[in-house]
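Removed from the display is one protein chain of the complex; every other protein chain stays in position.
Here is chain A:
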Amino acid sequence: MADVHKVVFYPVGNGDTTQIVLSGGRRVLFDFCHRDRAEDTDTPEIDLKSRLKDELKTVDRDYFDVVAFTHADLDHIQGSTDFFELQHAKKYQGEGQIKIRELWVPAAMLLEEADKDHQQEEFVLLRQEARHRLLEGKDILVFSKPKALADWLEPRLKERGEAASARDHLFIDAGTIVPGFSLASDGVEFFCHSPFIKHCDEGDIIRNRASLVFNVRFLADGAYYDYLEVGDATWEEMEDIVRTTRHHKNDDRLAWDLYNIPHHCSYLALNEEGQKGDKETEPKPLVKELLLQGKRDAYIVSCSKPIPDIKESYEQVQPPHIQARNTYERYLKEVGGRKFLVTMEEPNANKPEPIVFEIASGGVTWKRSASIGAPAIITSTPPRAG
């Protein structure tokens, strides 16, 4: 049978939720951002919980094979703790909770100590969950192994009467392929670009600086396609990734057919503070090189609010930044790419739908919503009549 993989981007405002559905049926979810107000049908954001539950129901599942939290910012974890079943406490287990067969988190998520005022309830729960799974030694992979985490882990292992190295197999270093998936058996492999261990050992842990970044390589009927999945990252991290990957001669891991750009189209992923530019943000040299790694017919997706090309957009402080969009579009055109898509714009900003890419024998294609004209009206609620 022909391989058909899917990558789905959900419209969750300035937030991230993407899902990979493999040809063989396995599902990998990156981040989870359910806005409470999304349950109200008047808001454009998707009701993520209902949507994902419906999708799982149609394939008769109550679990994801993998849920990866790229980092612990609210816009990447919101609503996750009452959607997923948490193994560390009974009260987070019950009817309807979605199971996570394997949790992927950056090491930073197990370590960070936020002061009481800034401590997010959900982050703490996920930290507890990750710690629990790590101690239990199953259903988790932790990306990078900073010393601080080893210092936390080893005494606890000793208490349990286990060797200091007993959990080593659950730690994944940047520059390696994540175990559990292979091109041969699943038609996919995950190459870990980030986090680098140094990020956490420099002292202050800044979440973005330690977020997960993958080259996801798909195999479909004999050909390879690359998806660059970035949670949040700054231009410095992007340059670090390019530099390190080059150094290790893994240049092919920088190419992309599909690019989930960092941080809701923030210009800070292209250049430093204050260098937003009037019309476009000039990318730093290595960031520019990464943009030129786009393949012919590639797509870029911005997980963000709409980015209209209007005067007001040019004065926005918070992402998304139209200057960044213009830059991405310029380079996309230069490499012969297709479209720059924004999750909250498709097919329209009033009622966006998930953006679905299909990765099959012919390559990556965007499966556009068939909802145009009358069918779109039929499938949505029109404004109240008087």
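Methods note: contacts are C-beta pairs under 8 Å (C-beta built on N, C-alpha and C of every residue); 3 or more make two chains touch, one makes a residue touch a chain; residues count from 1.
By definition in this document, contacts and distances are computed from a predicted model.
So one subunit is absent here. Using its UniProt record, which name fits best from "ABC transporter permease", "Assimilatory nitrite reductase (NAD(P)H) small subunit", "Mov34/MPN/PAD-1 family protein" or "Isoquinoline 1-oxidoreductase alpha subunit"?
Hidden chain identified via UniProt as "Mov34/MPN/PAD-1 family protein".
Of the listed residues A:Ala223, A:Leu292 or A:Ile377, which contacts the missing chain in the full complex?
A:Ala223
Just to verify: which one of A:Tyr63, A:Trp152, A:Tyr314 or A:Trp366 makes contact with the chain not shown?
A:Trp366
I'm checking contacts with the chain that's been left out. Which of A:Arg156, A:His169 or A:Arg296 qualifies?
From the options A:Arg156, A:His169 or A:Arg296, the contact with the absent chain belongs to A:Arg296.
Going by the touch rule given at the top, which residues of chain A touch the chain that is not shown?
These residues of chain A touch the chain that is not shown: 223, 257, 296-297, 338-339, 360-368, 372-373.
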